[in-house]
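Note that one protein chain of the assembly has been removed; the remaining protein chains are unaltered in position.
Lettered A, B and C in written order, each chain numbered from 1.
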Amino acid sequence: MELIRKLGEVDPRWLYVLLVLVVLIPMVSPIGLPINVSAYTSNAFALLDSLKPGDTVVFDFGYYVDGAPDVEPIAVALFDHLFSKGVRIVCVSYKNHGPMIVDKLTEPHVKAGKEYGVDFVNLGFLAGGETALAAWAADIKKAYPTDWKGNNTSTMPILQGINTVADFDMFVFYTDDSAEVWVRQISQYKVPIIGGLITVTAPQAEPFLQSKQLAGLLVGLRGAAEYEKLMNKPGTASAGMDAQSMAHLMLIAFILFGNASYFIKRSKGLAGKGAAK
Amino acid sequence: MSTSIVTWVGALVTIGAFSYLFKENVMYRTIEHIYVGAAAGYVISVGYQNLLTKAWRPLVNEGHWLVIIPVLLGLMLFGPYFGSKLSWTRRYPLSLIIGVGAGITIRSAVIEQLTKQLASTALPLKTINNVLIVAGVLATLSYFFFTFKPTRTLTGVSEVGKWVIMITFGAAFGNAIMGRVSLVIGRVSFLFGEWIHLIKQ
Amino acid sequence: MLIEGRVAGLVFTLITIGTMLYGINKAKSKLPNVRRIAGLEAIDEAVGRATEMGKAVFCTPGWADITTSTAGATFAALDIVGHIARLTARYDTRLVVAVSYPNVYPLAEQTVQQAYLVEGKREKYDQDMVRFTSSEQYAYAAAVLGMIQREKVAACVFVGQFASEAVDFAEAAVAVGSIAIAGTTSTYQLPFFAAACDYTLIGEELLTAGAYISKDTARLGSVHGQDLAKLIAFGVMLLGAILCTLNINVVVDLLSK
Partner (left out) sequence: MKREAPIVLAGIVGLIQILEHFFDFEAIAAVTVELQNWVIIVSAFSLALAAINLAINHTQKISAKKAGAFDSALLLITMVFTAVAGIFWGMESSGFKFVFNAIIDPAASAFYAMAAFHVASAAYRAFRAHNAHAAALLITGVMLMIAKAPIGEAWFPWMPTITNWIMSVLNLAGVRGIMISSAIGMICVSARILLGIDRSHLGLGRD
């Protein structure tokens, strides 16, 4: 009992070191735990897989680089998947880091032969948040007279025949925020929307899925790992899954230990907290 | 070991930032200020680029004179820097942004987050799940009734609502922790993979 | 004229704004009664506990400016800061308020000063009570963590808008053995607060608590109006589900008009 109580008072810096080790070790020598594909991911995969060569899709980048480890693997997998199917991708940015992220993610595909302005385009960032999203959804070439590199959008091959967001075959957004903004502004255009979400905000998108305002959801690093599995192309996300497992176990153990120590303290009347209720 | 200078600088920045976890120190403060400065400079560049494509080129190349109005409004944001007598100038551009924003919020929230949600909750009460969904939504909503007389029924229903809310928070809590773990994985993979190549890529 | 599929939306816009105006109008003659909000009552208790222990009360109105869409949360937070200041003035308890944004600072200062004035404790007001930290997230967070650790606080109140620093604050409060009360409208941070703090004001509870403390007619009236709109939504869903069970889809059809 005394031991458990003492364990509750460990210097948090030891916990930080422990967390790094728990994440690092399975990454250095992978365990290779199998992962199951959830219904969310397989549904979203099926939708994206049904796209045909020549279809045009929006990728809206609504995250900052700090949230990237959890969201970006989804985008990486989708670029691979859709480019391999010959789908064309129009990239826009809801947040200002977007254009730089798009440049980075498309670089390997340019080297592999994808042509800028034909197979994909980086339209860049517009200030103004939700209002800007509403503006370009209603009239894309008015909101974006030029792309990120200063090319005229009205003559660009990839944007021929596209005026509003309804002219796209699918709309995919990636965000470290909640899905609400895109549901509010894009859902009215009757284009299938797929959300690539940071794990934190996924539960809040659940009602939109049930009401079919969102067509599919891909959630966080785990969602990306499942997507990689469906594509048969394990990448960064799959590599992180063992580490994810171990870190979860550690944090669960922390919560259990912490609570045990708390209840022991409380039973001895040592805890200041909890006395309130 | 990586030979890329970007990776090396990035690794030093990462270690400097993390050093705060052990103790507030000079390296952390230096990194913090460099970062805040760079982020501000980045935002200025993005703003400049936006003005170039949305205001300057349409005005000069295509003669869209109407663009002058938002440009003037934009400049009015800076009025207060030229003395408190000009502090009123900022209200007009703010009014435009806030007014349009408020209008857009009302018009889309009412459909996407209200009527469509109401319609999707009108489920046939023939399965346990449907009953739970309908009852759960109603109970949660009644937790946010603030001004009605607290009858025993209302208090009871809103107490149920509080339980539903706590389970909802539990789901969010689990997800939040998962998401945060991914961030650590990202940094560990950068430091030990990209930088010192301990993790095989 | 009317766009198909959006008629129900228009009707609900009118209903919601209508009930709000009705509520505000009614509040002019009689302020509505607001139900017990546990977190708010806990504040009084927490200040009392700090007084007994001879320790300080810490609070912060969050990390947000008043010019953004989260202004409502910040204003509600300032009302709660004022409430706490009146209590600490009354009981002669030490108070520390940490402010993040420059625009919020004078408002917070004025709020606390006013509270001491109203309680007849002008001489007890101290410049050091309200402290400006920084609008930069990590600098603000570091300053708050420092204050909680150094000032030997017995009660921490975190109200307003918060981002990822929320969990740090809650943890710091627990680590020094303080009562922690939190309230925010930022839904991702609420679970952390709810798991770590003794009391949590959930979403609109915070806004209502602010309106309740301020006794502001328009805001309190609006709370009542919103309740009426929620009651209508409640009725529509209940009726819709019952009719749907009987294979009558009239409510769903009307809502998608």
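A few notes on this one:
Please note the rule applied: a contact is a pair of C-beta atoms (placed from the backbone, for glycine too) under 8 Å apart; a residue touches a chain by one contact, two chains touch by 3 or more.
Everything numeric here is computed off the predicted structure, so don't read it as measured data.
Of the chains displayed, those contacted by the omitted chain across the entire assembly are A, B, C. The chain omitted from view is touched by exactly one of C:34, C:170, C:241 or C:255, namely C:170.
Touching the omitted chain from subunit B are residues 5-6, 9-11, 13-14, 17-18, 20-21, 29-51, 54-55, 66-67, 69-71, 73-75, 77-78, 81, 88, 91-110, 113-114, 117-118, 120-121, 129, 132-141, 143-144, 161-171, 173-178, 180-181, 183-184, 186-187, 190.
Touching residues on subunit A toward the chain that is not drawn are 8, 10, 12, 15-16, 18-19, 33-36, 38-39, 64-69, 96-97, 99-100, 103-104, 126-129, 131-132, 134-135, 138-139, 142-143, 148-149, 203-204, 206-207, 210, 222, 241-242, 244-246, 248-252, 254-255, 257-259, 262, 273-274, 277. Where subunit C meets the omitted chain, the residues involved are 1-3, 6-7, 9-10, 13, 16-17, 20, 24, 66-67, 71-72, 75, 102, 137-138, 164-165, 167-168, 170-171, 174-175, 185, 187, 191-192, 194-196, 198, 203-204, 207, 216, 218, 222, 225-226, 229-230, 233.
Here is the rule we use: only the chains that are shown with their structure count from here on.
The touch graph of the protein chains shown is complete. Here A-B and A-C were compared by C-beta pairs in contact; the pair with more is A-B. Rounded to whole angstrom, the centroid-to-centroid distance between subunit B and subunit C, based on C-alpha atoms, equals 19 Å.
Centroids of subunit A and subunit B (each the mean of its C-alpha atoms) stand 14 Å apart.
Each chain gets a centre from the mean of its Cα atoms; for subunit A and subunit C, those two points are 30 Å apart.
The residues of subunit B that reach two or more other chains are 101, 111, 116, 119, 172, 176, listed in rising order.
Counting partners per residue, subunit C has 187-188 as the residues that reach two or more other chains. Within the complex, the subunit C residues that touch subunit B are 6, 8-9, 12-13, 16, 32-37, 67, 69, 136, 138-139, 142, 187-188, 190-192, 194-195, 202-205, 208, 223-224, 227, 230-231, 233-234, 236-245, 247, 251-252, 255-256. Subunit A meets subunit B in the complex at residues 13, 16, 19-20, 23-24, 27-28, 66-70, 96, 124-131, 134, 144-146, 148, 150, 180, 183-185, 187-188, 198-204, 207, 210-211, 213, 219-222, 236, 239-240, 243-244, 247-248, 251. By the touch rule above, subunit C contacts subunit A in their complex via residues 42, 45-46, 174, 177-180, 187-188, 198-199.
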